[in-house]
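A single protein chain has been omitted; all remaining protein chains appear in their positions.
As written, the chains take the letters A, B and C, and residue 1 is the first residue of each chain.
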Amino acid sequence: MTTLSTTAAANPATGTEALLAAVRTGTRVYDLGRRLTIGMPQSPNHPPFWHALPRRHGDAVRADGGSAANDIITMGTHVGTHIDAFSHVSHDGRLLDGTDATTAGRGGRFTDLGAHTIAPMLRRGVLLDVPTALGTPDGCAPGYEITAEDLSTTADQQATPVQPGDVVLIRSGWGRLFGHEDRTRYVGHTTGVPGVGEAGATWLADQGIHAAGADTIAFERLRPGAGHSALPAHRVLLVDRGVYIIETMALEELAADGVHEFLFVLSPLAIFGATGSPVRPLAVVVDE
Amino acid sequence: MTTLSTTAAANPATGTEALLAAVRTGTRVYDLGRRLTIGMPQSPNHPPFWHALPRRHGDAVRADGGSAANDIITMGTHVGTHIDAFSHVSHDGRLLDGTDATTAGRGGRFTDLGAHTIAPMLRRGVLLDVPTALGTPDGCAPGYEITAEDLSTTADQQATPVQPGDVVLIRSGWGRLFGHEDRTRYVGHTTGVPGVGEAGATWLADQGIHAAGADTIAFERLRPGAGHSALPAHRVLLVDRGVYIIETMALEELAADGVHEFLFVLSPLAIFGATGSPVRPLAVVVDE
Amino acid sequence: MTTLSTTAAANPATGTEALLAAVRTGTRVYDLGRRLTIGMPQSPNHPPFWHALPRRHGDAVRADGGSAANDIITMGTHVGTHIDAFSHVSHDGRLLDGTDATTAGRGGRFTDLGAHTIAPMLRRGVLLDVPTALGTPDGCAPGYEITAEDLSTTADQQATPVQPGDVVLIRSGWGRLFGHEDRTRYVGHTTGVPGVGEAGATWLADQGIHAAGADTIAFERLRPGAGHSALPAHRVLLVDRGVYIIETMALEELAADGVHEFLFVLSPLAIFGATGSPVRPLAVVVDE
Partner (left out) sequence: MTTLSTTAAANPATGTEALLAAVRTGTRVYDLGRRLTIGMPQSPNHPPFWHALPRRHGDAVRADGGSAANDIITMGTHVGTHIDAFSHVSHDGRLLDGTDATTAGRGGRFTDLGAHTIAPMLRRGVLLDVPTALGTPDGCAPGYEITAEDLSTTADQQATPVQPGDVVLIRSGWGRLFGHEDRTRYVGHTTGVPGVGEAGATWLADQGIHAAGADTIAFERLRPGAGHSALPAHRVLLVDRGVYIIETMALEELAADGVHEFLFVLSPLAIFGATGSPVRPLAVVVDE
């Protein structure tokens, strides 16, 4: 900041003013969240998203001519674009903080590692556009395991080194199937789904990143026919290393524009004790 | 980081780099959202927030020792901290865009003015700490109507003029009752609730602001015993002038720290066709 | 009843006593409802059944050693075994009672024809085991339209004439697919589903029956690939003639035991203003 203020014009903006100036001028905001719609693809392990209007306009009009419509929604927290809290996954009965996972969930809420403990994120974000770096820009093959080398190669080619504290978003290209009329395609049980495996997750954690996201439903690579029977990358990130996971992201637009570095913004709902939260993450860039 | 700062010294950061530099140095993020908990105060007009864990750790452990817990939530979109979409309120049968409100809601979703059409916000935010400016820092009296003059006086005293495109958050002090053990206190049906009325809303709209928020359940002033029988500020902002409303905000910490100007961040869930969305808005400041 | 009491043994039971005597001696109760389980087959048009335990035993133990577990459920009313209220279907904008269907549903509930207006049923029930009568006891072919003649032939062969006020349950044999591991089989979008068409429904209504049930998800015949695009039997029964429809019934056991006449018992939840209710209907027979 000091640098910036020193060099900035006649009347240099500092602090919050500089921040406001930055967002005021030529900011582009990429929406990395999927629309929540009835029937969107999701894992059958979770309560689906559903929505209705209990009241519509005209149902009850007040004396002054006013009327209000409202909603009811019911859903899991791991449907649509969402972030996993550290309470979501345990290994050998333990959570990230070493506590007994069953005890931690007593009462139907995770007091210490629930979704309400996920701090809002304003961090450097890096898109690793793996398929483009690998020469198959349309996307990785179904069930392809993105390797640690793929990740580092991509970062190098893009000249966007991954830094501690970053949020790293891994494009596999699979997001193109989100809107497919056959909703099972995106879930990919039969075909498998591309993504990192244990090695890729370890590499990500080794960079000291804060969170990792992907354009698939389970973040990590799923073998054809295997479903969610083994999720080693979840273990590495959520249980062993303390890296948040964001799933079902919309990354195609970012990739199409070649935006590989940005301000990543995510503000999860503070659902007390939950294992995750639906989110609408943003990538913000400023045109110079 | 090293690279960036080195570069910055010689060649001032611009564009996205400047933005990243700004958030990297001394950023303070204020959480303006309330925790979503079962039993929190809310209007009886809306489906209450409820949460449960369908699966807990230990329910089903995979061969490799992994286990996942998950959630079900059910709620209205006007409970907890939330934003009203323009589809929420109509007047004389019309929505903001002049369309017939009943027709617009056909199919159980508002295609044109639903929550999914609320663009994420990264904007200048201004807190108008009205009770402090009026010399009653603990809060306005129940049922007090915050006037246009109160608003402009507060902006003047704080030296934070309201500008077009801003998000203006109006503190009444009522937020102190959110955690009261008698949950009816915050709802305030008997006592009334302080807030702007028609005149205050008109003043806000006249400044050209983008959104207005408050620390109360209905944003605007409620007369004792009157409940939601008349909501003129909603009409002015949502139907007549196109200004979003954010309700049930947590503004006490911001006020206590004297933070009156900030980067306001809000990214509503893109709930297709809904009349609002739960949100967790943020106020971001950079210490110099 | 007079007849019965006159002829009954030495100390003839009369009135309620006779009824109690009847149920006390050798009563067999057939459960015609499907279990409500997460993931059971259903139409995608309706919110699926979901269930969780917000509180489990051990979550909060009272001083005296007591503990209570409880539930949350979310579902449509047309999933699992259920009955359609007359508010469910309209034709050319009119409901059974001739009222405007849109007006009737204003406020989000049907005051006059909602599920709460379905009187509990204790009536003569007749099972028409169509495939057995047609010589294909395992079931009708997918997409087969059960004709009026099929119905009357079956009633004749079984010597169970259909009488005014009866509840008639039509077995197609399709219920055998309810538990199929491929949950799309029972829904039958691709294959079509057997059932009555317009002519069969008209025949049923002409007999003056009170309600009709079937072992399929939509009661009536669905053409392969057509889904719910046309439901003429629903129109005939619900809109034109005032005959309730019960769907997704379990009829295999009744058929296997050759029980074609019984006391039919159904007590829908009085969900105010709803278009249907989940039910667990019963067939009661007394062994002599």
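The rule is short, and it goes like this: a residue touches a chain if its C-beta (ideal position, glycine included) is under 8 Å from a C-beta of that chain, and two chains touch if they have at least 3 such contacts.
Computed from a predicted structure; not experimentally measured.
With respect to the full assembly, the chain omitted from this view is in touch with A, B, C. The residue from C:123, C:171, C:185 or C:210 that touches the chain not shown here is C:123.
Touch with the hidden chain on the side of subunit A covers residues 38, 50-54, 56, 72, 74. Residues of subunit B that touch the chain left out of view are 39, 44, 47-48, 50, 52-56, 58-60, 74, 106-108. Not every partner is drawn; the one left out touches subunit C at residues 1, 3-8, 14-16, 18-20, 22-24, 26-27, 29, 31, 33-38, 45-47, 51-58, 61-78, 80, 87-93, 95, 101-102, 104-105, 108-110, 116, 119-120, 122-124, 163, 229-232, 234-235, 261-263, 265-276, 278-282, 284-288.
Quick note on the criterion: only the chains that are shown with their structure count from here on.
Residues touching across the subunit A-subunit C interface largely coincide between the two copies, over half of the numbers being common to both. One simple way to say how far apart two chains are is to compare their mean CA positions; for subunit A and subunit B this gives 23 Å.
The centroid of the Cα atoms in subunit B and the matching centroid in subunit C are 47 Å apart. The distance from the centre of subunit A to the centre of subunit C, each centre being the mean of the chain's C-alpha atoms, comes to 44 Å. Contacts with at least two other chains are made by residues 47, 52-56, 58, 74, 108 of subunit A.
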